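Have a look at this one before I ask anything.
Heads up, one of the protein chains got dropped from this complex, but the rest are sitting where they should.
When the chains are written out, they are named A, B, C and D in that same order, and each has its own residue count from 1.
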Amino acid sequence: MTRINEPLLQLKDVTAGYGAGLVLKGVNLDVMPGQIICLIGPNGAGKSTVLKTISGLLGIKGGEVIFKGHEISTLSSKQRLGLGIVHVPQDRSLFPAMTVWENILMGAFILKDQKLINERIEQAAELFPIIIARKNAAAGSLSGGEQKQVEVARSLMLDPALILLDEPSIGLDPKSRKLVFESISLLSKAGRTILLVEQNARSGLAVSDRGAVLEAGRVALVGTGAGLLEDPEVSRLYLGASSK
Amino acid sequence: MHLVIQALILGSLTGGVYALMASGQTLIFGIMKVINLAQGAFVIVASYLTFSLFQMTGLDPFLLIVITTPIMFILGVATQWFLLKPLRPDDAAELSLLVTFAVALGLEGALSLFYKTTLRSIMPGYENHSWTVWGYQVNEVRFYAFLLSIAMLGILYLLLQKTKFGRSVRATVQNPMSAQLLGVNSKAVSAFGFGLGVSTTAAAGAVFGLITPFNPGSHYDLISRLLTIVVLGGMGAIGGSVIAALMMGVGAALVSALASPIWSDFTFFIVLLLVLLIRPRGLFGAKVRGAL
Amino acid sequence: GTSAQAAAKPLTIGISLSLTGDFADSGTAAQKGYLLWQSDVNKKGGILGRKVAIKIVNDASSPDQVVTNYTNLITQSKVDIVMGPFSSLLTIPASRVAKRYGYSFIEPAGGGPKVFLEKNPNLFFVQPAATTKGGDVFADYILSLPAASRPKTAAYVKLDDPFAAPLADNIKARFEAAGIKTVYDQTYPSETADMTPVISGVAAAKPDVMVGGTQTADAFAMTKAMIQLKFNPKWLFLSNGASSPLEFPKAIGLKNTEGVFTSSDWYPKSTAPGTAAFIKSYISMYGGTAELIDSTSAEAYSAGTLLELVAKKTGKIDNKTIIKTLHTGSWPTLEGNLSWNAYGEPQGAYLLTQWIGGSLKTVFPAKIAQHAPVAPKPAWVG
Amino acid sequence: MTSLLEVKHLTKRFGGITAVNDCSFEVQEGSITALIGPNGSGKTTAFNIITGYLKADSGSISFRGKDIAEPDPAKLYRSGLSRTFQQARIFPEISVLENLIVASGYSWKGLLGARTTNGDRKIAGEMLEEFKLSALADFYASELSYGQRKLLEFASVLMSSPKLVLLDEPTAGVNPVMIETMERHIRSRHASGVTFLIVEHDMQLVMRLCDPVIVLDHGAMIAQGTPTQVQANAQVLDAYLGS
Partner (left out) sequence: MSKAGIIRAVTFFGILALLPLGVKPQWVINLLIFTLMYSTLASSWNLIGGYAGYPSLGHAAFFGFGAYFIGIIFESSIGNGYNPFLILPLVGLCAGLISIPIGFIAMKTRKDVFAIVTITLLFMVQTLAYNLRAVTGGAQGKGVAVPPFDPANFGRPFYYVMLILLLVAMSISFYFRRSKIGLSLAAVRADEDKAHGVGIQVTAVKLIAFALSVGIASMVGGVWGYYEGFIYPQFAVDPLITIGMVLMTFLGGRATLWGPVLGAFILVPAQQYFAYEFGATQFYLLAYAAIFLIIMLVLPRGILPTLTDRIRIKAKIAVEANK
């Protein structure tokens, strides 16, 4: 991948909402290739909504979503997936009545090459042994954290250009959380671009190249991950004072 | 004793026929979460199709299944695409009840226009043949239907559990949003799955037309039985619905032959109630962790 | 002036029929009979110079709709006369509406005991006898046989409805009194689609004669079950369904009909007055052959005929006249000579018919028989 | 201090998995006890059993000194035990405000009264204000974001007057600033005598707030003590915190 100074993904004045009201009121955001960018902000600011407009779960009402130089906002989710955009949503996204194994296979739904699939499963299993250990368990019977682990493992089945991770650390125990953040760094090192939403903002910003603060449907602030972490104003408003 | 054994034979054969009808219903109800009140009407449509094709071509009704299956499939896909898909996902399960009821009425109306309401039977000449085995009568058509239903159920089971398509159907139903995110064309898959459920009525319709006289209104009697079988078996559990259909067939036959037909359905309903009270998810319904 | 105008005004007759739903089959047959009569009577110049205009509406086999329909016909469409519906179950609510507004109620299809218990003097049932007496003629025939060749044992299988079951029970009472042993007696509910378990029970009891109190679909299903189970009693009587010249062979195969007894009010070979003309005009209107005419059509046609006869006799056609006139004398129709008791129960008898050589033939009473009864019944063809 | 909740030899199996394995612990009245452990260690299952949503295979539970033979969620709630769910469970088809009112618990007589009284609205309104949800008061709860749902559920347990509150990962997905608000509420309730049992993976919060800390692994208790003790425990480091 060439590291030119052109963003992989660009949101230009994106407006979107559910039903009639607007949740996103003109979001502008550039995501550079190979970077990890962390989106933080209060609950209900519209972070998840931003990710949905990128992956195509939600149509936009105005503005542009540009991926590799092309406007993609009219494409279906499947087409966007074909372009290499993978989205791991915030809510539980496993198929509860299917086994863990079938869930993992579903992650590779658009792949045809069985060998490649097997390889990827092996790689994912190294990070998250649970997908082998609980292979035949119904995914819905797993504990919250276990499910999150399977979800993250599932997202590794594809080799996407852009990964949208919506709070991957929710429900994870400290050990697994560390693993997840490590694998995010690894993915990025392997050339993937990652748009991460985190409430666990300190951990999120720490692994990120850049950070952005979303407030009430608009991007209020952008900066480097470290820069935002240090900013006392950001700390007070978004990171909480007591946590360190 | 002779009577009991004969009733057992009759009951299991009839149960096989119902299992065939219920298989598609189970697929649609359990896997697609649609309470399809039109399944009985689809069976009758298939019976008429077979009837007409048989009259026109003289081909064996069992052979005609090859032709009627794709037709029923398309009918199912069209129903899903134009009438069920537009429903909002939140209340689709309940509203599908209404839509499919209207579809059933519409089909009944259309059939009455074309065929009038005369009772018809498909009569290839062997429809009433029976083998005499140790003094017991085994009806040929029902026996074939029994085999056919086992084969169909096997195919359905394999299709749903072991293939990529089957996985995508189940995935779409269990979590449409995340199926979409993984590249499943959930709209097409839903339509296809519904079509599949309806296409099983092709075989069921042929068999039904062979063993019972039917008219456009015959679907009313079918639907409550199909629903009960599906629920008793545990919604979506294909194997469960076979057992339930057999239970119903055998139970009804035994009570009819030994006690009185007027209490046979009653007995079956009592069984259903007891099963549901002890196992609210039906005989084979899986217990899920749910929101805990 | 006014009388000529009144004469020119068509005579409107309102009828509600079950054209969809459970009873649609017979409802349609009745519709054919009514419309045929309308066409015939209008060809003759109508009734008393007035064209007959029949308004048929659908009750979809629903009792709510039948009440609505007769109320609408009488109070909205203001028809001159109403006639009866099909099914029989809808007859009672319908006849109550007619009576409320002083309308006569000539009805071709509601002949159950409760209909006559309504004590409705406006009602006239256009069949030879109350429906439940339909089997008496079969009992007459069996009991007319020499004691040695009579059946020794009998089975009764009957549909739980207001007509079929009492009909079979009437036969049973007569048989038992004559010493024919009952070896099987069961009622089955109307939604029984699969008759094989019941028939396997009958077969196990090995009766000489089997009496089926049947309606339509159940008669077909029952016969199919008998064929499948290879159960062939020496005498088989099916009260209804088997009497349908069109449907019965269609449903079970013509060859299998051989030897089945049933009872008829009207059938194509009937010698009742007007039959030939009726058949001719039926075929010219609907095509087909005489064999394909359902007796329900003849019943409906006869209901119309009664109006003609009343008008001819009295020179008037209004509800009061109809009611008063029909209560006296006897009235020749396709159904034979009809006369009624005070509450519309006809006082005649049915004919015993049997499927012989592919069609229904009268076999009893002997003096009008077209063929001798065939017994024992030949085996099923399969 | 006396123990408010006592769990003895609790065991729960699902097929081949032993989710809770002969587990015993106590929650002292007036404490803020933490229940921690790796994913799948049985914390939620223990909660589900204690609150009557699941039946234990064996073991006993006593609450307020009384043995609870057949835990029933409603009865337990009325006797002062309320909880939140790991995956926030709100009533999606009723409004955010009414979600709080429903959870406030009402008597038989109250059942016949008005759907929302002015008093209800005032108390619930204040609570929504605290969690920045007032603008959404009349919206369906199904329209909330993930974190807002967690906040709503948390707020709803504060609506009644419980003796013991069980919180299952209350802060997951909640903004750090809002976590502070939560913490404040927990402390103020605690000050007025409410006992808490909290499952939480946010160790900083646990260390700040809770004492004692109980650690589960594979369904069994492996450690118990003050935050500092637990943090230093080798087994805990290995199984849970990672070295």
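Here is the rule we use: a residue touches a chain if its C-beta (ideal position, glycine included) is under 8 Å from a C-beta of that chain, and two chains touch if they have at least 3 such contacts.
Values in this document were obtained by computation on a predicted structure and should not be read as measured data.
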Touch partners, limited to displayed chains, of the chain removed from view: A, B, C, D
From A:L22, A:I132 or A:A226, residue that would touch the chain that is not displayed: A:L22
Option from B:L8, B:I67 or B:L83 whose C-beta touches the chain left out: B:L83
Candidate in contact with the missing chain, chosen from C:T12, C:Q38 or C:N69: C:N69
Omitted-chain contact residue, chosen from C:K9, C:K114, C:K206 or C:K312: C:K114
Hidden partner chain, residues of subunit C it touches: 17, 19-20, 31, 56-60, 62-65, 67-69, 71-72, 74-76, 89, 92-93, 96, 100-102, 112-114, 117-118, 160-162, 165-166, 189-190
Touching residues on subunit D - with respect to the absent chain: 51-53, 73-74, 77-78, 82-83, 85, 89-94, 98, 101-103, 105-106, 108, 110-116, 135, 139, 156, 160
Footprint left on subunit B by the chain that the document does not show: 35, 83, 86-88, 91, 93-95, 97-99, 101-103, 105-106, 108-110, 112-113, 224, 227-228, 231, 235, 262-263, 265-266, 269-270, 272-273, 276-277, 280-282, 291
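Heads up, the rule we're going with is that only the chains that are shown with their structure count from here on.
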Selected interface, A-B versus A-D, where C-beta contact pairs are more numerous: A-D
Chain with minimal offset from the mean of all protein Cα atoms: B
Mean-CA-position distance for subunit C and subunit A (Å): 76
Whole-Å gap separating subunit A and subunit B, where each centre is the average of the chain's CA atoms: 43
In subunit A, residues with contacts to at least two other chains: 141
Shared interface positions of subunit C, touching two or more other chains: none
In the complex, subunit D residues that touch subunit B: 44, 48, 53-54, 85, 87, 89
Subunit D contact footprint on subunit A (complex, rising order): 18, 41-44, 48, 90-92, 130, 137, 141-146, 148-149, 167, 170-178, 199, 201, 237-244
Residues of subunit B that touch subunit D when the two form their complex: 291-292
